[in-house]
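Let me give you the structure first, and then I'll get to my questions.
Every protein chain but one is kept in place in this view of the complex.
And then subunit A:
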Amino acid sequence: MSDVVILRGSQTAAPSQAKVNRALTGSWVSGSAIGMVLYLLFLMLPIYWLINMSLKTNTEISTTMTLWPQEITFEHYAKIFTDPSWYGGYINSLTYVAINTVLSITLALPAAYAFSRYRFVGDKHLFFWLLSNRMAPAAVFALPFFNLYSAIGLFDTPWAVALAHCLFNVPLAVWILEGFMSGVPREIDETAAIDGYSFPRFFVKIFMPLIASGVGVAAFFCFMFSWVELLLARTLTSVNAKPIAATMTRTVSAAGMDWGLLAAAGVLTIVPGALVIWFVRNYIAKGFALGRV
C-alpha cells in the first residue's frame, strides 16, 4: 500500500511543492486557472440546463427560450412524489441497489482478505477471470440473463437485478477492498492470533474497524455502478420491479413531450451521487481504476 504513504507524504509537503510549482510556471498559473474554470463551466452547463428545465412550466418550455425559469414551479417534482408509477421506480431501484451492495460487500470481504494475505493455486487466473467479468459487455448478458432468471422464477423481482449486477460489482468490491486491506500491516493479524483471537473475532473486532473507510468506499462504488446501469435492469424487469431508469425511457416514447417531468426525474437520480460525493472525492479515481491507483 505504498500509495497511501506517498499520498500522505505529498500532502504534508503540499505547500512547498505549490511554491516550487508557482516559481516554475510563473504567469502560466493564471492561464491554467482560466482553463480550469472553462472546463468546469462546460461540465456544469448541461446539468444547470436540466435543473432549469425541471423548474419551468411546460408552457414556458415549449413557447419561449429562457435562461432561467420565469415562474418557478415544483409541479413536476410534485407529480413524481405523488404518482406511484414514478416514485415506485425510485423505490424499486433503491431496493435492488441496496440488496446488491450488501451482497457484494459481504461476499467480497473474505475474498479480498484472501487475495491481500495469501498466495494460492490459481490466484492470478482467478483475478484475471474476475477482471474479465468486470469488463464484460452487458449487452452480451442481457438475453441469457433474461432466460436464466425467467427459468428460476426471479424475473421482474429486485433479486434478479441485484444478482445480475453482482457480475461486475463483486469483482469491483474485491479489488477496492483488497487495496485497502493490503495497507494494513500483516503484523496486526499475527499479534491478534498470539493474543488468542479466533479468526472470525479478529476479523470483526479488529480488522473491520481498520478498513472501515475502505468498506465505505467499496459500498459507495457498488451503489453507484448498480444505480447507473440501465440495460440489465430494464431487461430483467417488466412491471413490479421496474427501475426509475426504465420508467424514464418508456415515458419518453409514450407521453411524447413532457420534458419538464423528464428533467425533474433526471435531477432526482443525480441527488444520491451528489450527496455523498464530498466524502469520496479522494477515492473516485481509485474506484474507477479498480483500486489500482
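Heads up, the rule we're going with is that a contact is a pair of C-beta atoms (placed from the backbone, for glycine too) under 8 Å apart; a residue touches a chain by one contact, two chains touch by 3 or more; residues count from 1.
Assume contacts and distances are computed from a predicted model.
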item	value
Among "Chemotaxis protein CheW", "Peptide/nickel transport system ATP-binding protein", "Sugar ABC transporter permease" or "NADH-quinone oxidoreductase subunit K", the UniProt name of the subunit that does not appear here	"Sugar ABC transporter permease"
Of A:147, A:191 or A:238, the residue in touch with the unshown chain	A:147
Contact partner of the left-out chain, one of A:43, A:78, A:91 or A:188	A:43
Touching residues on subunit A - with respect to the absent chain	2-3, 6-7, 9-10, 13-18, 20-25, 28, 32-33, 35-36, 39-40, 42-47, 49-50, 53, 61-62, 65, 67, 103, 107-108, 110-111, 113-115, 117-121, 123-124, 126-133, 135-148, 163-164, 166-167, 170-171, 174, 224, 227-231, 235, 245, 248-249, 259, 262-263, 266, 269-270, 273-274, 277-278, 281-282, 284-286, 288-289, 292-293
